[in-house]
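Here the complex is missing a single protein chain, while all its other protein chains stay put.
Showing subunit A:
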Amino acid sequence: MHEEMKNSVERHILVVLPHPDDEAFGVAGTLAKHIQNGTQVTYACLTLGEMGRNMGIPPFANRVTLPEIRKKELEASCEAIGIQDLRMLGFHDKMIEFEDQDLLDSQIDALLKELNPSLVVTFYPGYSVHPDHDATGAAVIRTVERLPKAERPPVHCVAFARNTEQEIGKPNVIIDVKDFLKPKMASIQAHKSQFQAAELVGSKELNDEEIQARFGTEHFWIYPFK
């Protein structure tokens, strides 16, 4: 069953993702749509993506300058989407799965306590390809699961592993974001050092129809807490 967002006016959404640009492709349109409805959004971005391989074409960043460049890109992306509250948690890119779980969980728990979000958005652990994505989702799920049942906000997960639908079925929440492609594309383009990557943008300019087909809907799996 698909849950459209007709009746779901969210009070406060907490988004927890590990890398600047993780918000751009999967959730930017959904967030822009909620923000237009008056929702507060807090985005906790765990790292600065400082181990990223894309440095611009030709390379204008290097390993030393990349974190500062990506921080600015992240701020520009959030501004494009309308996100009111950005928290950069300062973890090291690529290392989330090795990080002290108590430290990770305590920071997420502090955000849950402070914000009391009506919805949490993160990656689906095990179905999100990048080890940082899976580890971030796992930390969020662990932390939310520790709350008493009545206090747990629903968690909507992004997933894109090849075996996702085969193993956990179709997404339960499909958001039409065609009216929010302007902020979404601006969010993607804010990540200039990353945006030129061939696998993200393909080799040719997309026309409006192709942009709508490729970026016009966003999909989420509601995490099934026991």
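Just so we're on the same page, contacts are C-beta pairs under 8 Å (C-beta built on N, C-alpha and C of every residue); 3 or more make two chains touch, one makes a residue touch a chain; residues count from 1.
Quick note on the criterion: contacts and distances are computed from a predicted model.
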Problem set entry | Options "Thiol-disulfide oxidoreductase resA", "YojF family protein", "Heme exporter protein B" or "V/A-type H+-transporting ATPase subunit B": UniProt name of the undisplayed chain | "YojF family protein"
Problem set entry | Candidates A:55, A:76 or A:186 - the one touching the absent chain | A:55
For this session: With the full complex in mind, choose from A:82, A:131 or A:216 the residue touching the hidden chain.
Result: A:131
For this session: Go through subunit A and note every residue touching the omitted chain.
Result: 51-64, 94, 129-132, 161-162, 196-199
